[in-house]
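Input: a single structure, listed below in C-alpha cells.
Complex shown without one protein chain; remaining protein chains in place.
Chain nomenclature is as follows: A and B, assigned in order of appearance, with residue numbering initiated at 1 for each chain independently.
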Amino acid sequence: MELLVVEDLRKYFEFKKGLFAKKQYVRAVDGVSFSVERGTTLGVVGESGSGKTTLGLTILRLIEPTSGRILFNGSDVTRLSKEELKHFRKSTGIVFQDPYSSLNPRMRVKEILERPLKIHSSEDEKSRVEKIIKTLEEVGLSAEHLMRYPHELSGGQQQRVAIARAIILKPLLIVLDEPTSSLDVSVQAQILNLLLDLQSRHELTYVFITHDLLTAKHVSDFIMVMYLGKVVEYSTVKEIFSNPMHPYTASLLSSIPIPDPKLRGRKRVSVVGEPPSPLNPPKGCRYHPRCPYATDICELKEPELLEHNKKHFVACHRAGELSFREFLANMDSFLSE
Amino acid sequence: MRMPEVLLVVRDLRICYETSRGCVKAVDGVSLEIYAGETFCLVGETGCGKSTLALAIPRLLPPNAKILSGNILFKGVDLLRVSGSKLQELRGKEIAMIFQNPMTSLNPVHKIGFQVAEVPVTHFKMSWREALATAVRQLGRVGIADPDLRSRDYPHTFSGGMKQRSMIAMMTTCKPSLLIADEPTTALDVTIQAQILKLLHELKNEYGLTLLLITHNFGIVAEVCDRVGVMYAGKIVEIADVTEVFEAPLHPYTKGLIDCVIARRKSKSRLNQIPGTPPSLLNPPSGCRFHPRCAYVTHKCVREEPQLIEVRKNHLVACHNYERVGGVSWSSS
Partner (left out) sequence: MWFNKEKIRSLRSNEVLRLFLKHKRGVAGLILLSFMLFIALTADFIAPKRFDEVDPSSRLLPPSTEHIFGTDQLGRDIFSRIVYGARIALWVGFLVVMVEAGIGVPLGLIAGYYGGSVDKLISAITDMLWAFPPIILALAIVTILGPGLTNVVIAVSIVSWAPYTRVVRAKTLSIMSREFITAARAVGESSLSIMFRYVLPNTLAPIIVLATLTIPSAILYTTALSFLGFGAQPPTPDWGAMLNEGKDYIFKAPWCSIFPGLFITLTALSFNLLGDALRDVLDPKLRLE
C-alpha cells in the first residue's frame, strides 16, 4: 500500500537581487514524482544543491509547495485546513542532521517530549509521563534523562531524544535528513541500528535523505538520486548499486571513499568541474556540463524520467547505451552481501 | 632496505585545555614518528585529541591550551622550544596547514590572488608582481579554471570546493615539507571530495610532500593513507600500515571502528556497534581508557595503563590483550 505519493512537486524560492531587478527563482525542487510503500525506506541521495532537504521539508508541509500534489495515506495533503494539518502532523515526524540544533536548549527532555502529547491528546500528566518514559526506553535512554537539558547530553543521546520526539505519537511516516552525518562513526552504527529496529517494530515508513551512499544502501529499499532539483535515477537498492544507468549516479558511486585499501586507485567515472548554481541551471540536461558522456542532444533537450527496466527509472538521453561496469567491477566484492 | 627518513617526531606530548571545570587532558602522552614522503592518517572520533595534536605542531593552539610537557621535533628542531621568529619562518614555508572549513579559513576582505601571493612575499621576499604571477600559476595547478580572472575575485564568489583548492594553493606555493590537513574534505560534497583527495595525492608526489591527514572517515583513510595512527581519549592506541589496520587490527577500539563500517553487510541487517560513549577527559577511567567499553577487558586493564609498543614489524599497539584481538576482520577474507 502506497503511503506517500508525490506528483510533479515543485518548490521555487524567490530571489530578488534589487528593488527593480527582475524576479529570479531558485528551482530547488523542480518536478519530482515518486511513491513510497508503507513500511519501506526511500533513500534520497544527492549533494548540496540537489534539493533533497527542500524536498523532505516540502512533503511534510513544513515548506509550502509551489505546485504539485502530495497524497498521504490516500488523502490529498497539499492544501489543508488547520484541523487537517494538525492531524497530518500527528502522523508524521522529522529528524534533523544536527541533533543539538534540533532541540530547544531551554527545554528539558521531559518538556520536549511532552509537547507533542499535550498538543494532540488530552491525557493527564501521569499517563503522559508514562508514555514518555516508555518512548525513552525504546530509543535507548531512560527515566534518568527526563530532567536533563540538551546540552547535558552527548550527540548520540541528543539524536535519540530527537528520534523519541518523532515517534512518540506513533506516526506513519518519518523524514530523516542526514540523521547520522554529524555523529561519530561508532554512534552512527548505534543510531542506524535503532532506526531499523523501530522501523520493523512499528511498521514505520522512512524517507531517508543522505549524501552518503553507503548509509543509503544499508537502510533503503529504494533509492532516488537527485541533481539540481530533479530526479535523475530511481530504482531498488540492488539495481542502483549493481547497474547504475545515469552518469551522475555512477560518478557518485565511484567517488565514495571505500574503506578498503585494496580498492585504492581504482578507475573512477570522472566528474568535471563544480556544481552549477541553482539560480541558473544549465539548459537541456542539467548535468551535461559535467558529464563525460554528453552529446549534442544533451545540451538542447531535457531528458525525461523514463522506465528502462522494471522499476528502474532514468532521466538520461543515453540511458541503456552506457555501461559503468568497468568502474564498479571490483567494488562488487566490497558491496555484495 | 633503506630506512625511511624521519621528518617529524612527537615525544610524550601532553596538552590540556583550561576550562572552568578543570584542565581537560586533550593529549595525554602521545608519541609518534612521521616519515618523509608518506601520508600519515590520524584517526579518531570527536574529542580524541587528533585536532589538538595537529594544531600543536605549527603551534596554532587556542589561548586556553597549555602544553604541559613533551617535544615536537621537526627535522631535528624542537618546535615547542624554538623562538617566535624561527616559528614564523617555518610556518608556511616548511610546515603548512589546511582546515576543515574553507569558509572561515580565507579572509573575506582580500582577493584570492592576494592571499595566495602573500605567502611567497613573506617567505621569499618576492616582489608582488612575481608573487601574483606565481599565485595564478598555483591556482591553475590546483584545478581552478581561468585562474588569472579568478585570482581577482573575493572568497565569497567561490564554492566550497574552490575555496579548499585555494587554501591548498596558498599552502603549497612554497613547497613545504609537511602539509597538515585537518578534515579537509568533511564539509565538501562527495564528488568534490574525491577531486580534492586526488589533488592532494598529485601534489604530494610532485612536490615530495609529507602529508599528515586528520580524519574520522575510514574510507578516506583507505583511499589515501600509507600509515595510520588511531587515537582514543587523548592517547594513541595503535599505529600501523594501512593494510594492517584494516585487515589485522590489534586494538579492540580499532577493530570496533573498522567493524562499524558499513561494508559487506546484508541490507538492513544489524551493524556492529561499540557500546557506551567516549570518556570524560577531565576524569578518564583508570588503567586503559578504553576498558569500560572493551569486549576483551581483564583485571589488568583496569589497573595498569598499557604502553604503546611495537609488537609486530612496524605495528605498534597499546593493549594488554592484543593477541586475543589479533587480526581477523571482514577485510582480510
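Odds and ends about this structure:
Here is the rule we use: a contact is a pair of C-beta atoms (placed from the backbone, for glycine too) under 8 Å apart; a residue touches a chain by one contact, two chains touch by 3 or more.
Note that this is a predicted model, so its numbers are computed, not measured.
Residue in contact with the omitted chain (choice from A:23, A:106, A:126 or A:310): A:106.
For the chain left out of this panel, the touching residue among A:6, A:26, A:77 or A:162 is A:162. The chain omitted from view is touched by exactly one of B:24, B:57 or B:119, namely B:24. When you scan A:90, A:128, A:202 or A:308 for touch with the missing chain, the hit is A:90. The chain not shown here touches chain A at positions 57, 60, 62, 86, 89-90, 92-94, 96, 98, 101-107, 115-116, 119-120, 149, 151-152, 162, 165.
Note that in this section only the chains that are shown with their structure count from here on.
Taking the mean of the C-alpha atoms as each chain's centre, chain A and chain B sit 31 Å apart.
Taken together, the chain A residues at the contact with chain B in this complex read 47-48, 154-156, 184-190, 192-193, 196, 211-215, 217-220, 237, 251-252, 254-264, 268, 271, 273-275, 334-337. The touching residues of chain B, when paired with chain A in their complex, are 45-46, 145, 159-162, 189-195, 197, 216-224, 242-243, 246, 256-258, 260-268, 270-274, 277-278, 331.
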